[in-house]
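See structure below.
Note that this complex is displayed minus one protein chain, with the remaining chains in position.
Right after this comes chain A.
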Amino acid sequence: MNGQLQPPIHAGWAWQYQWLNLSVADMIVVALMVIVFALALVLPFPREDNK
């Protein structure tokens, strides 16, 4: 790889499976999305008591 241009973007280590390429940052974001979605489902929504 000597003398070859290197990308200026360094996403670091990535999990690789066929065409799929997930960096640690990618996986953290996906995990956060799943957590926020689950919380939105289970947390009770505050509501006014208007009879």
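A few notes on this one:
By definition in this document, a residue touches a chain if its C-beta (ideal position, glycine included) is under 8 Å from a C-beta of that chain, and two chains touch if they have at least 3 such contacts; residues count from 1.
Following the convention adopted for this analysis, contacts and distances are computed from a predicted model.
The chain absent from the displayed complex carries the UniProt protein name "Cytochrome B6", chosen from "Cytochrome B6", "Osmoprotectant transport system permease protein", "Carbon monoxide dehydrogenase" or "4Fe-4S ferredoxin". Listed for chain A, the residues touching the missing chain in the whole complex are 7-9, 29, 32-33, 36-37, 39-41, 43, 45, 47.
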